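Shown here: the complex without one of its protein chains, the others still in place.
Moving on, here comes chain A:
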């Protein structure tokens, strides 16, 4: 990636500032234009570099913006960059806007609620305590009079004469419509307005307080008071029994409430609310559990998918930053999550469907919506999941890229040489510059003058010729800002600038390192050309050995390692030198850069080149794809071999789950559950899924275990061992399988959306592919 670095800027003594394209140094006036230009002109270049530079440009811009604003820049707010160049602002481009006005009433609300809640809580607690007292003795075996006495001791009863009418319904009390007392609050109501608290409910409600009180805790949740209540009651009951001497004769007329407690409507209402709350407190519905797992999977995908896409992009571009196997593993992981998301959301969709009565319509709607969201999620993310190149394709890609890089590097070198020459000339032409930093040598574009912010002061001027790197320019600018800010004693700005500077320098360090690597690669190639035949053979042999130990990693580490280190060190030295703006260091950046060349050259590229060359020889066939196993075996177990086959994963998954002992659900079961939804499409098109499913469903474990372990299929060396001769047709097979895989994903998606025509089309394609696959196989056979 470093090789895509810009051709050095020719030091004609002109300073360029502003929004320069980091690749071609064109001045683009505004950040947006720069971004646009970048996307248009350099989109082919490595994304990674672009990302870095983009963030860099943003950083620089941010820093500048901050500076401009702080200094009371008189540019009107609307005068964002567009307005200068197009005259006005498209409303869609209006600058970021803060959240509109809001007003919070929560404090006021809480104040009033608190008053209310205190009252309410006291009420509830009072009722619960009374209820507890009323239930803490054995109602069965005490005579009614005593009960009455106890009840009256709990709460003072309102006297009969005070209440001529029922307070709830307004009916007059008389002999027929008798008065009843609420045992919880003591108020009076008529029979019609009376409620009963059944004892089990009472026990449940009071269980909390009961537990707290009774150390024995023998019957906290007891449903059968007579048996469970015995021990405890005796203690409590006896305490109250002593008071129970006042039993009136009239009370005998009343029915004895053995298993229930009378109360009024209002107390009952309060108790019911309390009960509801208790029930809800510990109850977590299934949907919540499933949903939490679903979100977890989604988060994982959000985290993993970008990583994979980055890898796949890089690999497809033929880069060597990532390992193909790792990417394959990651792909499998991500796909596994997709399967899981699908399965979980399906499970949520069908929750309670078979129960009687059917769940509320809104519950079903919620489930549908969750499922729909999951589908959208899978659709959006899965379809963007690009496929990986096959091993051989990857080798091709790498070679192609190598060639491109070579060409570019030779060009660059030529340019660099010219540039260096010129620099040396210009250096000679102005020796004064180094002694007198103030002397303005070059006409400076007065871009910043309007701003009235920190200007890149003229003492940085003498560096202008050398700073072919836009990064260095930024660093320099910021440094001069820093100096000015320090002079002006603006400490907060100094801190901010320093932070910016550090970021820029980090960025620069990184770039320099990669630059060095690139240059070294180039030199290494030259060197390798010069090396004689013998040397090359030796090399190859050694590399081969090294690779068989650790494929793709620093094969020539041993003989150049030490040099490598020192050079990197010197490189850093050079950078620091530049940062400190010492002319000496700047005068020869190129020559410095030429050094490291010798060193880490072989880290990545040449071995691979050579290996490709060596491909003709039998041992070079290590690039073989995984499926080049015994053709006989393939016939039997193709679906299992394909590592990206979703069912393969399901099998694995299931396998794992069983092993973990948490057999919470079975993906195939859900497949059946979801059949209803898919039924239409499947019936119409002879769904390939179904076929596969049946294949696997019978004995997933046998297949998973009876076959080569998954790790083996991705290990190229094993393939090499088993079969030495590569076969062109077979190589294509992996691609085919991958395509089949992709198409299955689309079919899956299309079915979910009920696009039957597409399903048909896709299945047609799938069949076509499978036919091709068969043909190929028979050929190899």
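Here, a contact is a pair of C-beta atoms (placed from the backbone, for glycine too) under 8 Å apart; a residue touches a chain by one contact, two chains touch by 3 or more; residues count from 1.
What we mean here is this: contacts and distances are computed from a predicted model.
Asker: When one chain of this assembly is omitted, its UniProt record names it as which of these: "non-specific serine/threonine protein kinase", "GPAA1 protein", "Vacuolar protein sorting-associated protein 45" or "Translation initiation factor eIF-2B subunit delta protein"?
Answerer: Per the UniProt record, the undisplayed chain of the complex is "Vacuolar protein sorting-associated protein 45".
Asker: Out of A:125, A:373, A:417 or A:510, point to the residue that touches the absent chain in the complete complex.
Answerer: Of the candidates A:125, A:373, A:417 or A:510, A:373 is in touch with the missing chain.
Asker: In the full complex, which of A:189, A:202 or A:287 touches the chain missing from this view?
Answerer: A:287
Asker: On chain A, where is the contact patch with the chain that was removed from view?
Answerer: That gives, for chain A, the contact residues 76, 78-79, 83-84, 86-92, 94, 97-106, 108-113, 116-117, 120, 273, 277, 280, 283-285, 287-288, 291, 295, 360-363, 365-366, 369-370, 372-373, 376-377, 383-384, 386-387, 732, 735-736, 739, 742-743, 746, 758, 761, 765, 768-769, 772.
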